[in-house]
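Note that this is a trimmed complex: some chains were dropped, and none of the rest were shifted.
By letter and in written order, the chains are A, B and C; residue numbering begins at 1 in each of them.
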Amino acid sequence: MIKTPDIERPSADLIDAFDDISSATASGELYRLGLRNPHLQGLTARMPGKKVVAPALTLQFMPKREDLYDVDEYADPEKQLHRHALYHTRPGDIVVVDARADLSSGVFGEMMLTYFKGCGGIGVIIDGCIRDFPKVEELELGLWLRGVTPNFHTQTNIFPFAVNVPIACGGTVVMPGDIIVADDDGATVVPIKLAPELAKKAGEHAEWEDFSRMRLEQGGDLRKYYPLSDEARAEYEEWRRNQA
Amino acid sequence: MIKTPDIERPSADLIDAFDDISSATASGELYRLGLRNPHLQGLTARMPGKKVVAPALTLQFMPKREDLYDVDEYADPEKQLHRHALYHTRPGDIVVVDARADLSSGVFGEMMLTYFKGCGGIGVIIDGCIRDFPKVEELELGLWLRGVTPNFHTQTNIFPFAVNVPIACGGTVVMPGDIIVADDDGATVVPIKLAPELAKKAGEHAEWEDFSRMRLEQGGDLRKYYPLSDEARAEYEEWRRNQA
Amino acid sequence: MIKTPDIERPSADLIDAFDDISSATASGELYRLGLRNPHLQGLTARMPGKKVVAPALTLQFMPKREDLYDVDEYADPEKQLHRHALYHTRPGDIVVVDARADLSSGVFGEMMLTYFKGCGGIGVIIDGCIRDFPKVEELELGLWLRGVTPNFHTQTNIFPFAVNVPIACGGTVVMPGDIIVADDDGATVVPIKLAPELAKKAGEHAEWEDFSRMRLEQGGDLRKYYPLSDEARAEYEEWRRNQA
């Protein structure tokens, strides 16, 4: 019987701390913490408007080599590792898949993702494709994908190789249990060790930004209002007093 | 005068038999019949939600070579082969075009596709682009394309070369008269000789799938409900009796 | 202090003359005036349905070279040239950016584009990405982009190098002050010197096209109605009289 490792999940508090943090804010702050590019490049938000913050289950595909992946053997569905990745699903999880940028293999289809949703899964990120999109769409999961295809997961070039191991996805590394912050800008990986500091920094509300945005909407001068100049600060302080 | 061959069309019954068969089901079943990859890769569904089952008119473009394609000669529109492809349109047809993945040539524009729609055409698949998308959109044809462009069909690199011949499109061969099953997952080519067997196989309704899906939505165990285990089968039989 | 040149803007009349001219019509007519490919290829309309006609502010990025782009120096935001491009914004402007097709740098974010909108800017074209798309979307600017990203403008490979200079964008040259005609087909660059002639030619309303379109919708013969044959012309004249 196949056994694959589970991931360690962050506290609900830590996840909640990212409620108001966009993928853009997360990426910019991670840069300041030393990460050049935490963006999973090449994937598109297929469910516009969705935002997901979740710990990552990971699944790794490899190029198909027929002596390693015996089709007959797979008469037994239990030997298919893409199923095992989903067995670990807990409410609030996201699954992140290195499908090697393959555009002719649908890593998951309707039934797999219905199960994933049933277990409480909230997002799917694949450097590759899903299939059955017309039905999967109705599940209202967050989906960040390279594409969609009618083909099934091992129909052409790849096969599932490992579960909850470090993977490369979209040109960056995702470790099992890292936090993913994903929205319409794309997905940012937040290394789990950096997550508390990042949440703190990014969450410090820049109160004056609301004021600046308002002034810029009114045609205010960028030089004066963003960042806030000394001259504008007095104006802001007064505006703030009036607000209260 | 230019004469191009017509295609042989399947019976309405055969087309109807694909009513409940998605491109994903078609592709998976074709794999079982020996076809590794019947998916036309690289094209995107530009009219989300559309599904089309139709016999394929085909049109082949070639790289432009000015001694073979004399612009003056084309003062006579009748010499433009992309028009001839559309002349064959019958109600329920789809036109499939090898435009060589070109992103700066709009194979068809508003007027051509208005005519196509007027003749009863229902879908357009191009390994390349159309133009006039803002107006074509209103025609509500199924569209699977690599992109859109403001350029016309012979503005840059390619010119129409042959009508209703075997073509390569999205990395697979489409023979004139093959059946295309296309939806939001993309387009699957069904070789006409395999269509009856495929329709039969794919159409055998997996009655237990509705039950499985319901259980998975409720958080049921994938191992138990998909595929249906012996344990779940009894549960399913009872559920089925209750349904009736 | 950094000084960058402004652009010369066309008259409002010239801009208005393009009201009914699509990017497709503009591209086709420019071909007749000798331009092979005035289409900015590779960019996608991210705000479907938007059409923009506007003079181009231009911004050029270069590959990042750390001795030329000193991060510390940029403690002073005034040294960031992407801001200066926006300082020139007048109502009705579009900003066109050569971001070197980079997919991991977000040239502008929410605050910059709020300012741009506040100044009356109406469109953004980038051979590259923006960030903060979930919020930028609400500004209802026309957007033609290669993609979106959570990363900021100098996070990875590029940095802003020059403002209102000739740039390459989507494989064609855009000169500062050229007119851009952009819609869901993409963006066409209209060289400012050719704009008056183009507006005149493209604007000559092909009155018979409305008649042709109607006939084609009804299943009329393409050979008869597009272009209008002698036979159909009589029919058209009669229809026209009846219209009046």
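Following the convention adopted for this analysis, a residue touches a chain if its C-beta (ideal position, glycine included) is under 8 Å from a C-beta of that chain, and two chains touch if they have at least 3 such contacts.
Note that the structure is predicted; figures quoted are calculated from it, not measured.
Each chain in view is the same protein; 3 are placed here, and the whole complex, as held in this structure file, contains 6 copies.
Methods note: only the chains that are shown with their structure count from here on.
Judged by shared residue numbers over all numbers used at their interface, chain B and chain C contact each other through mostly different positions, with under half in common. Our note on geometry: chain B versus chain C, Cα centroid distance of 32 Å, whole angstroms. Along chain B, no residue makes contact with two or more other chains. Within the complex formed with chain A, the residues of chain C that make contact are 77-78, 83, 86-87, 103-104, 106, 109-112, 114-115, 117-120, 131-134, 137, 148-152, 155-156. Of all residues in chain A, only 22-24, 26-28, 31, 36-37, 39, 41-42, 49, 51, 183-186, 188, 209, 212-213, 216-220, 222-223, 225-227 touch chain C in the complex they form.
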